[in-house]
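Here it is, the structure in full.
Left out: one protein chain. Kept in place: all the others.
Moving on, here comes chain A:
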Amino acid sequence: MSSSLKQRIIPWLSKWGVVLAIIVLFIFFSIALPGFLSASNMISILRSISIVTVIAIGLTVALTVNGLDLSIGSTATLASSLVVSFFVWYSMPLFVSLPLALLLSLSVALFNMLLILWFRIPDLVATLSTMFIVEGLAMTYTGGGSISEGMPRLDGTPTFGKIPAAFKSMGQVPLIIIIMLIAVLLVHLLLNHTRYGRLLYATGGNIEAARLTGIPVNRYRAFAYIMSAFFAALGGLMIAARIGSAQVNAGAGYLMPAVAAAYIGFSFAGQGKPNALGTFAGAVLIGVLENGLVMMSVPYYSMNIVKGSILALALASTYWHQKNH
């Protein structure tokens, strides 16, 4: 390959590699699997990635200020336990239980802020401890078990509450996909077209310069953690709506795919930083791959090998690009 061609192709690849990978996978799977390209399968892919995407979109905001938030999985668990308990144990109406569950879950962000901004614990380990604590909290709250309609509480008290059908529709097509698309769009607009987005990127891009430029950096860091807890809680509500009950550690499995989607998205369109559309593309890539592999009868327990490798590949391209800059 001539060097000038090489010089043009490598940057192009690192810019559009994710999109290219999605296209290549699409072509490959639609040739190998007759049912892959059907409309119902496309919708099923979108449905399968919607919860991960919503959680990942919140993490994307945290990443803009250079803050990794590992507590999103357990925040989702907490929100799902809370909302189902409100319905089943306390028979609360929808318009009370939804906002209340979201609001209570936001306290996770407060705790993260206490650890990170007040005690100055590095974000990775701070949110790691939050993750444990919240996981334990959610489990203690539910008494170590799941909550579903008609199931008595641990002390034997019978329950009469029902999960409203309107709530369950949050976990069904089309609403689940619409929620995801709105979340992506809103965060995309926030990050790219508002003052707040600029200042979030400024804080994460060079915190010392941001501070000396008179940007209230801690306010923006706090805002970012609140956003990540909010979307994690929203994801938790969607989990509960989808499975119609609260399961032990239901959100834990969403942490790693969300982290992967957000990091895969870094290189999208050559941005080299966390961004909403990139995160969406990352989630699509993982979703397409998972869907196709399942249809090719690859066992579910091997799936993490593939997902992990994709993450490693995406990170390698992002950081290798930085190194050579």
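Some points to look at:
Just so it is clear, a contact is a pair of C-beta atoms (placed from the backbone, for glycine too) under 8 Å apart; a residue touches a chain by one contact, two chains touch by 3 or more; residues count from 1.
Operating definition for what follows: contacts and distances are computed from a predicted model.
As stated in its UniProt record, the chain not included in the shown complex is "Autoinducer 2 import ATP-binding protein LsrA", which appears among "Acyl-CoA dehydrogenase", "Autoinducer 2 import ATP-binding protein LsrA", "4Fe-4S ferredoxin" or "Imidazole glycerol phosphate synthase subunit HisH".
From the set A:Phe26, A:Trp89, A:Tyr141 or A:Tyr196, the residue in touch with the chain omitted from the display is A:Tyr196, counting the whole complex. Contact with the omitted chain, checked across A:Thr140, A:Asn206 or A:Asn304, is made by A:Asn206. In the full complex, chain A makes contact with the omitted chain through residues 193-196, 198-199, 201-202, 205-206, 208-216, 272-273, 325.
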